[in-house]
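Before we start, here is the structure in question, set down as structure tokens.
Only a single protein chain was left out; the remaining protein chains are all shown in position.
Moving on, here comes subunit A:
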């Protein structure tokens, strides 16, 4: 039995190896198929598994942008044809599907991924094949790749402004609660370095296993710490249990606000605004962000997918990424990834979140940071913004306190 399993594993591994070799022998750039009157792009999202709840909304938002662009004439006279693949919340599957999109479908660019784990899994595939990935979700920073455009926030566009906001509110004793994996651990390392340099105290740091639903002790610890605020990097459903326990312990947004960096409109809807009203979030975009571009985006999204569907930050970043790619291609007058990359610096777009600009050097984009307060209607209202788009700084080089991080 065990022997058979081991044998199967060996066979599977060698099969994988063979496949990767076949893909990797040609080290020349992947040629996008642009012979017809269409250009193919890949949509790579988890349409099943634990991440589906979030990633399906991103896929929908990408499709909306593609439809809009096609309706207004396409890119370089060609209609965009999306090829959607399911990463199935499984990182090896992401890598396999990325390979398929580049090699078999010969897409001009790929949009998608959500978790840092899925991004790390596909990174070598895109780099080896010299093909482009547009990644739409905020992440922990400390990464750059010549073949990835990061259209979500990096640390200095989300976490650092959130800390600045807490400091400006006089909340200097903070407690860190997060899920036990790469994003919260890295983020909290950065938060502790920031706190040390800014006269803030981190009173405690607790991690719960991903998917954990027992938070009574953590709530007790947070309560006993008498902190001024909680910085929350919990992911997914754990937030439901955490906020239920938080309320049961008698803690409120007034006595001890929680700043969350992974709860957007979609999550507020599923957790229940009665547990979240008054709590804070840090993002670059909310459904309520003012501006004509956002009004148009929200209206179009709801018309296509349902009036009760909220729009959120990662969806907006995904939508924007398709338009940014279009602008780069048009500036380069080519679908060739190298030429597109070369044309990327300074590309701007009037996104729903406001004007965004591509920083060609880091392949991240300038984004406005926004702190929001969750309302009892489930929508998030902005209480502070950075005024202007912040230059992306994925390695936090502009901050002395971050010099020891890597």
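Basically, contacts are C-beta pairs under 8 Å (C-beta built on N, C-alpha and C of every residue); 3 or more make two chains touch, one makes a residue touch a chain; residues count from 1.
The rule is simple: contacts and distances are computed from a predicted model.
UniProt lists the omitted chain of the complex under the protein name "Urea ABC transporter permease subunit UrtB" (options: "4Fe-4S dicluster domain-containing protein", "Urea ABC transporter permease subunit UrtB", "histidine kinase" or "2-oxoisovalerate dehydrogenase subunit alpha"). Contact with the chain not shown here comes from a single listed residue; of A:123, A:171 or A:244, that residue is A:244. Screening A:95, A:122, A:191 or A:218 for touch with the missing chain picks out A:218.
Interface note: of A:207, A:283 or A:297, the residue touching the hidden chain in the full complex is A:207. Shown as candidates are A:52, A:280 or A:318; the residue that touches the absent chain is A:52.
Residues of subunit A that touch the chain left out of view are 48-49, 52-53, 180, 206-209, 211-214, 216-218, 220-221, 223-224, 237, 240-241, 244-245, 247-250, 270-272, 274.
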